[in-house]
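Only one protein chain is missing; all other protein chains are in place.
The first chain written gets the first letter, and so on, giving A, B and C; residue counts start at 1 in each chain.
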Amino acid sequence: MAETMANGQSQTYVGTRTIRPDGVDKVTGRARFGADFNLPGQLIGRVLRSPHPHARILSIDTAKAEALPGVKAVITRDDFADQSSEFIPAGEMMMNYKDVVRNVMAREKALYEGHAVAAVAATSVAIARRALKLIDVKYEVLPHVIDVVEAMRPDAPLLHDDLFTAGVEPKPEQPSNIAKRVEIVLGDVEAGFQKADVIVEREFKTAPVHQGYIEPHAALASVSEDGATELWCSTQGHFIVRAHCARLLGLDIGRIRVTASEIGGGFGGKTVVYLEPLAIALSRKAKRPVKMVMSREEVFKASGPTSGATVRVKMGATKEGKFVAGFAELKYQAGAFQGSPVQPGVMCAYAPYDIENVKVIGYDVVSNRPKVAAYRAPGAPISEFAVESVVDEIAKKLDIDPIDLRMQNAAREGTKAAYGPKLGPIGMEETLNAIKKTEHWNAPLRKWQGRGVASGFWFNIGGETSASLTVNEDGTVSLMAGTPDIGGLRASLAMVAADELGVPYDKVRPIIGDTGSLGFNFLTGGSRSAFSGSMAIVEAAKQIKTELCARACKLWDLKPDQVEFAGGQVKALGAAAEKVKPMSIADFAKVAGKTGGPIGGYGRINAQGAGPSLGTHLVDLEVDPETGRVTILKYTVAQDAGRAIHPSYVEGQFQGGAVQGIGWALNEEYIYGADGKLQNAGFLDYRMPVASDVPMIDAILVEVANPKHPYGVRGVGETPIVPPLGAIANAMEAATGIRFTELPMSPPKVLKALKERGLNKV
Amino acid sequence: MAKHHIETTVNGDEIEFLCETEETLLDVLRDTLHLTGSKEGCASGDCGACSVMLDGRLVCSCLVLGCEVGGRRVETIEGMAKGEKLHPLQQRFLEHAALQCGICTPGFLVASKALLERTPDPTEHEIRYWLAGNLCRCTGYDKIVSAVMDAAVTMRKG
Amino acid sequence: MPRVVLVGNLAQLTGGVAEFELSATSVKQLYQQLTELHPAIGPHLETGVAVAIDGQIFQDTLLEPIGPDSEVFLLPQIAGGF
Partner (left out) sequence: MRYEAPESLEGAVALLAGATGEARVLAGGTDLLVQMRADIVDPELIVDIKKIAETRAVTEEQGGWRIGAAVTGAELKEHARLKQAWPGVVEAANLIGSTQVQGRATLGGNLCNGSPAADSVPALIAAGAVATLAGPQGKRDLPVEDVMLGPRKLALRKGEILVSFLLPPRPPRSSDAYLRFIPRTEMDIAVVGAGVSVTIDGAGTITAARVSLGAVAARVLLVPEAARAIVGSRLDAAAQQRLETAARAACQPIDDKRGTTEFRIDVAGVLTRRAALIALDRARAN
């Protein structure tokens, strides 16, 4: 299995399918997730939430709740200092804390059903529930607005009277629900359309969908009398949680120690704070540990889904199939506060393609819904769904095979990306070729069955990362990383460390350190944790190797250029090689004290050079023309992983992303009543795919090495959710002849479309 | 009113506990008995993360009251491995990378074990429908189904 | 001299000018020179742009060198989801 890569490192483990080091704990129930941790004397915290989608909070009377025996603390807006409206850096992210403080606890107004209004800490769940009922909140109910297009109207109910559209000149005189206008322009899009032989223009609509992690948000805080704060929570970034809580509660960052529990899924939704500052505020008041866990209903109503959107796309191509112009206008729901992922949506819309003339405009629009949070490739699935649908339509119009059309226009190394700069090596063509070579591509189809293909792009990011390697007395290695491990990170990092140091994989024990144990780490997001973490581990290993070589020189009386580290040993070179016996890491461990003390390395980097990952998905489905029900028959994913450290977990990312995309395309949606209340805040009616809804998902690993990473790694986690929406819409068109432009393509919508065309017969 | 005093068997051990009427078996397992391997994903029987066996029947422990289990036999994920030896399903889940975040894994394992005990040679279709009450958001189910099929082969060989 | 392109809304802060030729040899110098020309862009450069130098995106850097023939794009920062 051993092979040698360009960096000269012998690779025994990278590229193999090892057993994950945290695996046994997870199959035996021993692993501790957010809600699995308890402290002596802990109280139970519960949140009172607004029943109204939009209401002014006239008063909050907590006296009766506070008087209830067993209630130890009650908090409201009064327990949080207001924050000014400015975007300031918070652990690598730009946050407007005026909004953050209002989202964790409503101030002047409740802006969505489920918005936190007060919280209690009590000695039991039952008492906490009773206490919530004793809090008297007087509301002045205001008109609400849910839909993005309606929210943009001048006469729409206004959420924030100080919100003026940014990104337009001159600055608007009236506030509105449009927080921001963004655009990118490349070339001259009007001139491009002049050259087009065929132009397709369509409007699309997508529903907001939730990340749907199975583990609800959970936090346990303990604040001592001197203000030292400990927090245990389920998060994608405990350093980010620390930064937010410090700011919201006026604490020094160094006073807060956050430990990330095992995390039961995040997909972007656990990058922000909800319960964490409340638990700390309650604990600070009660002087006892406070544990808070959201119910599933709270997760749906009060944590962030991703945007629903309205998207208009217009594309032009020559009759030979060359794309000459692409225009798009994206209107994304932000929820109650600004900050939808419209910016990346704008940048990704045409990113898989080499097009000279592109103009994409985006609007970030607030409405009376929960504030959106990141969800896997934030913004990209929506805009690329629209573009991939139009690409498919152009292929039909020009009678060109849809893969050939994509191939002809594919972005390649050196292509000026639709968002500006030139691209490095990317695997768009490779994934198209891989799909075309599958048996799936040529398998026969029957009536009412259809096949669709679509591609997808996501940037991936690097960012600040700290990780350490410590060689223990017996030569085993302790690895500490600072980004929560959601899908197998510890396995990947241990494999890299084992290969770098030449020690057996099972002698490397990886853990995720708390915020007091390592320098700053940006969160697990942007498909960065394996990419950046492995770079930090390579750096830490380099320090160890350098140190061991230096110690060897002293032990052997040799010069630095007379020793080298290779294959897990320090060896003398040339004539000296015959005189001294090579020393392994374990050998050095035995004499660590005598040779200078503990051996370790500490990688502290701002990882750059994340390469985009391109993917192409192929799907077969069948439509029941009498009921509109859609069955996914066959599914293949091909994606560029750069280099797969652990192929199984990379495949798992592809498969999981594809199935999330299937849910988004077919059945998942936030359904609101006319009263502005969410009607399906549970797993029964928020219909995520179950095991019997999907087939096996074939995963093809394409590896176009990322030259900026020592092992060629690219981020892989997000791209897989981008192509499914378009691929499924394109397959629906193939099966029915109908171009579906509205997600989800749920049975009532599909049957209605079939019926309108008289097609609802077997 | 006074709490119920319940005597029951959990993973073969005779256990006594006190509970309020409204406490579910899941509450009792997690909060009173500190068996936190059973997870609460929804508290409404829609995700399967709290799956346990009750008198040999697969149930959601969030849909059973604690006071119902007096004199009965409860089996949870914590009882699945025997000593140092993992159950073949646990072993295959690890080998097939059938878990990512791992929150749904205990529920899937308990449910899969119940399946293989009554259907030693299930088809992919049978596995998918049997496990339809267990939600997984990470894996897309592919590797879970493969792991169960592979474990079935191992278990048939004894 | 390196060519510098502002992507998206940043050009609104430079009177609509989206392309520059500047003598900067690092990102820090580039920000200084741009801010001298167009003071309105200064705060935005400090608080949240990504820099693409010859195709490689840096989310957050001041010290990265810029070559004499480099093509530099200033982009909105990219948020991540997973």
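In this text, contacts are C-beta pairs under 8 Å (C-beta built on N, C-alpha and C of every residue); 3 or more make two chains touch, one makes a residue touch a chain.
Keep in mind the model is a prediction, meaning the values are calculated, not measured.
For the chain excluded from display, the touched partners among the shown chains of the whole complex are A, B.
Residue A:685 is the one among A:66, A:587 or A:685 that touches the chain missing from this view.
Considering B:8, B:51 or B:76, the position touching the chain not shown turns out to be B:51 (whole complex).
The missing chain, though absent from the display, is touched by one residue of B:24, B:76 or B:146; that residue is B:24.
Interface with the hidden chain, as seen from chain A, comprises residues 297, 626-629, 666-667, 671, 679-680, 683-685, 687, 689-690, 692-693, 746-748, 751-752, 755, 760.
Residues 1, 4, 20-22, 24, 43-46, 48, 51, 54, 57-60, 62-65, 67-68, 111, 114-115, 129-134 are the ones on chain B that touch the missing chain.
Assume only the chains that are shown with their structure count from here on.
By number of C-beta pairs in contact, A-B leads when A-C and A-B are compared.
Centre to centre, using the average C-alpha position, chain B and chain C are separated by 54 Å. Centre to centre, using the average C-alpha position, chain A and chain C are separated by 26 Å. Within chain A, residues 266-267, 486 each touch two or more of the remaining chains. In chain C, no residue reaches two or more other chains under the touch definition. Residues 87-89, 92-94, 166-167, 169, 181-184, 266-268, 271, 341, 343-344, 346-347, 374-378, 419-424, 459-464, 486, 523-528, 606, 608-610, 708, 717-718 of chain A are the ones touching chain C in the complex.
Partner chain B is touched in their complex by these residues of chain A: 17, 19-20, 22-24, 26-33, 35-36, 38, 126, 211-216, 262-267, 293, 295-296, 486-488, 646, 648-649, 651-652, 655-660, 682-684, 688-694, 696-697, 699. For chain B in complex with chain A, the touching residues are 20, 22, 30, 34-44, 46-47, 49, 76-78, 80-81, 86, 90, 93-97, 99-106, 109, 124-125, 127-129, 131-146.
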